[in-house]
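Reviewing the structure listed below.
One protein chain omitted, others in place.
Presenting chain A:
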């Protein structure tokens, strides 16, 4: 059916064009022979084609354009007739003899245009007559096109200031009056279209109407180009009249389009000076009008205007633009109780952008906007609407973008209150935006108060807001988020230790509530941040003022102890262990033996009680050994206890090779190069021998279990340890021991039962090459190595 309709329409259009062309042909002939009577007759017949009701506006336009072109020729003819002495007044009467109104009025407009040009009558009289006579067309489409024709032929003949048609009798007031009247009538026709025809074609009609809207809007465009409209006239006449029509027409499509049109065609400066009037119209619009978009565009334009030049800013202040806009938005929202929350937020968002552009120094304005937004949101509860939350994110991002500085945003007391209305998902997004802003701008958040506020803002990332529901959270996203929080924590810094300590305490307070999933991400940066403070303090001597409550490393360590302890409870023992060791090392550097010992104790307890996975144990034990080796703060007793324990743990690892490696690593605990009191060669040897035994046992086990001796790697590794200590001058490690170990490895490698292992072979070969190399180096080292026979 629809396809048929389209086809029919094509047919009708073709028929219309054919009829038009035929009559145009006769009209041309009449024009060529200067036959006025025939010219009028055929032009009227030609224009009769425009009387059709069968075409959609789109197709009708096509027909209209053809007629328009023909009418230009007729107009030229009329001009010539007038020059030849034909009275233009008579012509003006003559065309009105046509019986059909539509052709008559097209001809009248055409002659009218010549009439004005002839200046035989005041332009205003002719214009007034034309615009009045056009009332005869009440059919919306035909009327709109006719009046559009009138607007088109008259636009260069308006008695504007400086125009040749301006005279004593004709002033710009008349030009304005004419355009306004034509506009009003066109809008009425346009609106009426909505109410004609069956209800089921509503959609089609709306589409057709939107195709026609520019015909109506053109009048406003013409108005905007009338030079003579100064601010006063705009304020007193043009705007009130246009708005009156817009408000009274009570049509959504028209109100939306025309308000937008007004905003777009008239100069910013005028808008600024007539804000009261313009804004006053908004609450009177129909509830379904998309006010938010229009108002947003207005604010956008004004923002851009403000940004265009600093000179115009005083104007904004003078007219109290912000207060007016704020007030208007309030009224609009009040007047439209059904406005979706999205609209409300969009409005506030635009207003915020506006105030940020125009009054960057007035934070209180921005805060006021946010406050108003909160008020509105408070009645709606949490946001469900996806778009609305997006808009809130935009709203909250605006100050960040503007000031490039979260610190400024933190001064906005309503900022966090807005956040409360976001769902947890959006809250996270917003928090991420904030963190990104900080990182991008390298903002320094350097007081505890601000940190407090900041964490209040980003609490979406710091803790679970509405209890759970995060099971759907993507693991990667979660990591990403928490990593950004971690980065943020690292960025918080103040050179003043006191303040920094406060910051640390604040952060701690916030992150502790983060739950087991977040703590592993958030605790480490905090610990390292604290350790950084420790190192900073460590450089300074005792607090010169000796104040009791001043920040000391001790105090920090106490705090650290508590922080890390929380990790144990999660449980995240491995991480906690690592951090304890880090702390211990820091304490070591501060010469705080008891503290370091305490940390080690904690680490050991963790190792014993919490770390049961054998792989984790291996990692942990190596960390413990590594850290312990670097400790110099411990007295003999403490050290002994700790090393003893470490060695014990090493020997209790599950797999033999791991045992072996841990044990030979322990050998370093007894021989620290730069610590003269830790050079116990005997115990080193003991460790190494023990390692050898374990290696042996490992081979035997392998033999028994799999039928092959396994790799000799362990032996080569132990050999390397021997060589190390040998080189360092451990008296217990002698050439004989090395020699026997070399032989052992060689034998093992040649034995049938050993598994060929290229890596081990290569390792051994390099070791041998090293020995050779050291020999050839000569000197003390060379001599030392000389006896070893590879």
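FYI, a contact is a pair of C-beta atoms (placed from the backbone, for glycine too) under 8 Å apart; a residue touches a chain by one contact, two chains touch by 3 or more; residues count from 1.
The criterion applied here is as follows: contacts and distances are computed from a predicted model.
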Protein name, per the UniProt record, of whichever chain is missing from view ("TRAM domain-containing protein", "Organic solute carrier partner 1", "ATP synthase subunit a" or "Vacuolar protein sorting 26A"): "Vacuolar protein sorting 26A"
Residue, one of A:100, A:413, A:675 or A:734, that touches the chain absent here: A:100
Listed residues A:133, A:173 or A:768, member touching the removed chain: A:133
Chain A, residues in touch with the chain not shown (by the definition above): 51, 93, 96-97, 99-102, 104, 132-133, 135-140, 142-143, 188, 192, 196
